[in-house]
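With one protein chain removed, the remaining protein chains of the complex are shown where they sit.
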Amino acid sequence: MVSRTHTSPEEPEGIPLRTYAGTYVVLLVLATLSLLLSRIHFTGGLAVALVIASSKAIAVLWFFMHLVEQSSSSRFAVVIAVSLMAILAGLTLVDVATRHTFPQKAEPMPSSGFYQR
Amino acid sequence: MTVPSLGEQYSGYARQEETLRFGMWIFLASESLLFGGLFALYAAYRGMYTADFDEAVRHNTLVYGTVNTYILLTSSLTVALSVWAIRRERARLAVGLLLATVALGCGFLVLKTLEYIEHWREGALPGPFYHWAEHPTFGANRFFTLYWLMTGLHALHVTAGLVVLLWLAARAQRRRYTAAHHTTLEMGTLYWHLIDVVWIFLWPILYLI
Partner (left out) sequence: MTTPPVGADTEDTGRFPAVELDTPAGAPAPDYLRDGHGVWSWLYTTDHKRIAIMFYVVVLLMLFTGGVFALALRVELLTPRRTVMDAMTYNRMFTLHGVTMVWMFLIPSIPTVFGNFVLPIQLGARDLAFPRLNLASFYIYVTGIVITVAGMLAGGTDTGWTFYTPYSDSSPTRVVPVVAGIFVLGISSIMTGINFIATTHMLRAPGLTWRRVPLFTWAIYGTSIIMVLATPVLGLALALVGIDHGLHLGIFDPAVGGDPVLFQHLFWFYSHPAVYIMILPAMGVISELVPTFAHRRPSSYVAIAISTLGIALVGFLTWGHHMFVAGISELDAVIFGALSMFVAVFSAIKVFTWVATLYKGQIQLRTPLLYFFAFLFLFVFGGMTGVAVATQSLDIHWHDTYFVVAHFHFIMVGGSVTGFLAAAHYWFPKMFGRHYSERFGLLAATAVLLGFVLTFLPQFLLGNMGMPRRYYSYPDRFQWLHVLSTGGSFLLAGAILLALLNLLLALRWGRRAEANPWFSRGFEWLTPSPPPKHNFEVPPHLDYSPNDYTLSEEDARDRAFTR
């Protein structure tokens, strides 16, 4: 698939200015939304924050990074990288979360707080 | 107007440029896994010390982190617009936008440095150097160790990105990029965007929630 960035001065192709501007506005709005939501403490707050962050990332990837113009192979590279990161974090977290061998409550450190050798 | 050289293995410019772009995306996928390992470490330690992490995030320097977020989002806009400008043969505008991005990036690093100094004064340092008496827990220690590692690696990438941007600006200044051929510029801007995307995830997990 040949990407559509082949331009000439007479007819510029690619993403129009208003799309860049619109994406920027969306990013600002989402960031502000995330900030405001974080001031209210509710269960699932972290999940919501990550969903908003993912939306911002997708906006940057699709428009600022021109994935909308790119080949499916490039898009797939993104998908597979994200999937692997999820697997790495996920299966490690499963281990940690189901071990039941570490204290769940806050525990003070050794009094000096410095590395004992 | 300069025309780039064409590798012997390529049948035409379109093929060469598409290959360069694809190669860059593979590289970005690879770089993101580098951060991915740290995100996994964060997820694990957060799973172990959930309450302590919640507490520690609340006491992180929110203003610095948030201002830096807006800075990086804006820098993503300016650097994306530099490609828009080149596609319309407006090289001088492109140079200006690239330099604006550099300025924003420097602003990010300045704030980061000030922030690090503040953490140092509080005693929120990594590992055995941690001595913030108000939060003497293992979990807070783990949080700040990860904070330093993740933002440190990110700041290293920002610094490298600034070097790349300056190099791109120099080449754009010398009119090496045209509407027809500007793949290297695009590739360089992709690197900067990656830095922004990483920060998009660092901000909520280190400062917000």
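Labels A and B are assigned to the chains in the order they are written; within every chain, residues are numbered from 1.
Note that in this section contacts are C-beta pairs under 8 Å (C-beta built on N, C-alpha and C of every residue); 3 or more make two chains touch, one makes a residue touch a chain.
Model, not experiment: these values are computed from the prediction.
Asks: Under the definition given at the start, what are the shown partners of the omitted chain?
Replies: A, B
Asks: Which residue among B:L6, B:A51, B:I117 or B:V163 touches the omitted chain?
Replies: For the chain that is not drawn, the touching residue is B:L6.
Asks: In the full complex, which residues of chain B touch the absent chain?
Replies: Within chain B, the residues that touch the unshown chain are 3, 5-15, 18-19, 22-23, 26-27, 29-31, 33-34, 36-38, 40-41, 44-45, 48-49, 126-130, 137-139, 141-142, 145, 149, 180-181.
Asks: When the complex is taken as a whole, what residues of chain A touch the one chain not shown?
Replies: Touch set of chain A with respect to the missing chain: 2, 73, 80-81, 84, 87-88, 91-92, 94-102, 109-110, 115-116.
The rule is short, and it goes like this: only the chains that are shown with their structure count from here on.
Asks: On a C-alpha centroid basis, what's the spacing between chain A and chain B, in Å?
Replies: Computed value for the inter-centroid distance: 12 Å.
Asks: In their shared complex, at which residues does chain A touch chain B?
Replies: That would be residues 2-3, 5-9, 12-15, 17, 20, 23-24, 27-28, 31, 34-35, 38, 45-46, 49-50, 52-53, 56-57, 60-61, 63-66, 70-71, 73-74, 77-78, 80-82, 84-85, 88-90, 92-93, 95-97, 102, 104-109, 113-115 of chain A.
Asks: Quick check on the complex: what are the chain B residues that touch chain A?
Replies: Against chain A, chain B makes touches at 14, 17-18, 21-22, 25-26, 28-30, 32-33, 36-37, 39-41, 43-44, 47-49, 51-52, 55, 66, 69-70, 73-74, 76-77, 79-81, 83-84, 87-89, 127-131, 136-139, 141, 179-180, 186, 189-190, 193, 196-197, 200-201, 203-205, 208-209.
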